[in-house]
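A single protein chain has been omitted from the complex, and every remaining protein chain is retained in its original position.
Going in written order, the chains are labelled A, B and C, and every chain counts its residues from 1.
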Amino acid sequence: MFDKIINKNDFTSLIKDGMVIMVGGFLGCGTPETLIDLVLASGAKNLTLICNDTSFVDRGVGRLVAAKQAAKVITSHIGTNPETGKQMVEGTLNVELVPQGTLAERIRCAGAGLGGVLTPTGVGTVVEEGKQKITVDGHEYLLELPLRADLAIINGSSVDKAGNVVYNATTRNFNPLMAMAASVVVVEAEKLVEPGALMPELVMTPGPLVTHIFKSEKR
Amino acid sequence: MFDKIINKNDFTSLIKDGMVIMVGGFLGCGTPETLIDLVLASGAKNLTLICNDTSFVDRGVGRLVAAKQAAKVITSHIGTNPETGKQMVEGTLNVELVPQGTLAERIRCAGAGLGGVLTPTGVGTVVEEGKQKITVDGHEYLLELPLRADLAIINGSSVDKAGNVVYNATTRNFNPLMAMAASVVVVEAEKLVEPGALMPELVMTPGPLVTHIFKSEKR
Amino acid sequence: MIEDIELAKNIIAKRIAREFKNNQLVNLGIGLPTMVANHIPQGVNVILQSENGMIGMGPAPEPGKENPEVTNAGGAMVTILPHGCYFDSATSFALIRGKHVEYTVLGALEVDQEGSLASWIIPGKKVPGMGGAMDLVVGAKNVIVSTLHTERGKPKILKKCRLPLTARHVVNMIVTELGVFRVTPGGLALIEINKDTTIDEIRANTEADFIVSDNLKTMEV
Partner (left out) sequence: MIEDIELAKNIIAKRIAREFKNNQLVNLGIGLPTMVANHIPQGVNVILQSENGMIGMGPAPEPGKENPEVTNAGGAMVTILPHGCYFDSATSFALIRGKHVEYTVLGALEVDQEGSLASWIIPGKKVPGMGGAMDLVVGAKNVIVSTLHTERGKPKILKKCRLPLTARHVVNMIVTELGVFRVTPGGLALIEINKDTTIDEIRANTEADFIVSDNLKTMEV
């Protein structure tokens, strides 16, 4: 009835050079590793990656950086992946550093149809460069703008065939936010179940947000 | 260890004339009825109520309006409670109507330490009166400001003694948002359990947000 | 004219129900729009959103199976289908404002040829409030106004709304018992007509200017 399950070829055909991809996860926890394998195998170039951090050279989204498939990364932390810093210094990778809470809100804005959000974070630092400052009630805020993507690849602990996603423990992180902010959303399902098998209060990503479901091949 | 459970007298002593109170619920679903009983019994006057709707004259927050305890209501809908409209026409009740999604975001802003949010909702209507308009990417938005309260009274289906709250089904509505946006937060616990009894992924309101827990006397 | 109001409402509900495709997320307003759910064609799986906090809303519960914790945006007890889930009001309106809802169907006090609508206040007379309507019409991908063509003999489709607006330039389609209009950049176009009326009768009961589509069809209901 829902017809959302795709195979490797279907997923690979979604990947294009130069596209903007959001990747769920926090230092590799809650990252769709099989989908990253497939982006690697696709050889797509000049990607813009939006992700909390660039993980490690051999894990999560960090592998795409290490494989030099990204032209730009929008992220809050690159310290755990020496490749990111190296390519940045060499001038082959454009790195836009965004405070983590601001990154979350900017992605949420895009998903929630909001035009932007005022945050106190970054006022008085280099983060305010080029941004509109708005004073409310005597306090200065930065206007931070929405961040959206062509494709979001997220990781679901349990996914039903209608696309509802449950995230275990700290695998949640950016996954439910990204699932709202991209034109196409693919969830890597660690466990795939029938509709009705998930407790409806536990679902963090409602099914209609998920375009495609891919059954994980994680070990 | 957590020492959050209070009795009727403790709760009543929190209520003051003229205070701003957020009340969870949506047309009476997910409303802390026992706590409302106690606000009624306190006889507190000139309250400002922030609530999705003014429910019904004999149910939920609507009872406080019917008892003429409110001087102001900030809400999205008053159509189900004739008393609200009547007092508004008589000039004894100040009603600020806010689009429902904007109400949710304004409360969220206060709870999340954000200075405001840009929404397309209300542009070109009376809702834009007195508000700053900001254009982003050629689209007009209204700058909507945070909404906070002195006290939030919310309803929890299952609450542990650390204050973690689980909401069943559609009782969730504004409750978790309000639990972040008030100086004092009291949850009416329909079911009170020990810490560890709730699935940590099901908790929508983390314990530290809850100042006090009151055991419900709902029938 | 169709004098039987119940029949008229059923015509409208049936026609709107034919608009949806499989797996679309749809929000139905209170009153007439709610009736649309009863007419969704077999084999089309429409996912209903209720802005108080659920998707996958099912029909009213069987007697004895009511659960006061499962309600819709009108406060009525409903059920949840196996593909459904629950969320809070911020998430609900993130779904709505963020263009994740395919269709919103709602009534109107007035609707006009520019696609503006008024539905939440008659100053000095009736002020229910906007509820979620302002967000729904700004955020949904498609906005369908469902309305009887006239009220007490007066046209509801105007050149320009006179009541305070719910939103301006947001309506995509207007469905009445007499026909279906599309709001286009060039103005209102009548694209379907009920077999029991005529273009002249529609013109006589419509204040708005409209063109008749070259491709005018009979309203299938």
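Please note the rule applied: a contact is a pair of C-beta atoms (placed from the backbone, for glycine too) under 8 Å apart; a residue touches a chain by one contact, two chains touch by 3 or more.
Computed from a predicted model, the values in this text were never measured in an experiment.
Chemist: List the neighbours, among the chains on screen, of the chain that has been left out.
Modeler: In the entire complex, chains touched by the missing one are A, B.
Chemist: Which one, A:Pro32, A:Pro99 or A:Pro146, makes contact with the chain that was left out?
Modeler: A:Pro99
Chemist: Looking at A:Cys29, A:Ala71, A:Val136 or A:Val193, which residue reaches the missing chain?
Modeler: In the full complex, the listed residue that touches the missing chain is A:Cys29.
Chemist: Tell me which of A:Asn46, A:Asn94 or A:Thr170 is the one touching the absent chain.
Modeler: Of the listed residues, the one touching the omitted chain is A:Thr170.
Chemist: Which candidate, A:Lys4, A:Arg63 or A:Arg108, sits in contact with the chain we can't see?
Modeler: A:Arg108
Chemist: Touching the absent chain in the whole complex: find that residue among A:Ile5, A:Val127 or A:Ala197.
Modeler: A:Val127
Chemist: Provide the residue numbers of chain A that touch the chain removed from this figure.
Modeler: Contact residues on chain A toward the absent chain are 26-30, 52-53, 75-80, 85, 88, 95, 97, 99-105, 107-108, 119-127, 157, 167-177, 204.
Chemist: For chain B, enumerate the residues touching the unshown chain of the complex.
Modeler: Residues touching the hidden chain, for chain B, are 1-3, 108, 110-114, 160, 162, 164, 180, 194-196, 198, 200-201, 203, 206-209.
Here is the rule we go by: only the chains that are shown with their structure count from here on.
Chemist: What chains, if any, are shared contacts of chain A and chain C?
Modeler: Per touch definition, common to chain A and chain C: B.
Chemist: Report back the single chain whose CA centre is most distant from the CA centre of chain C.
Modeler: Ranked by distance of C-alpha centres from chain C, the top chain is A.
Chemist: Could you work out how far the Cα centre of chain A sits from that of chain C, in whole Å?
Modeler: 35
Chemist: Distance between chain B and chain C based on Cα centroids, please, to the nearest Å.
Modeler: Each chain reduced to its C-alpha mean, chain B and chain C end up 29 Å apart.
Chemist: With chain centres defined as C-alpha means, what is the inter-centre distance between chain A and chain B in Å?
Modeler: 32
Chemist: Find every residue in chain B that makes contact with two or more other chains and list them.
Modeler: 105, 119-120, 167-169, 172, in rising order.
Chemist: Of all residues in chain C, which are in touch with two or more distinct other chains?
Modeler: Within chain C, residues 54, 80, 86-87, 90, 93, 96-97, 138-139 contact more than one other chain.
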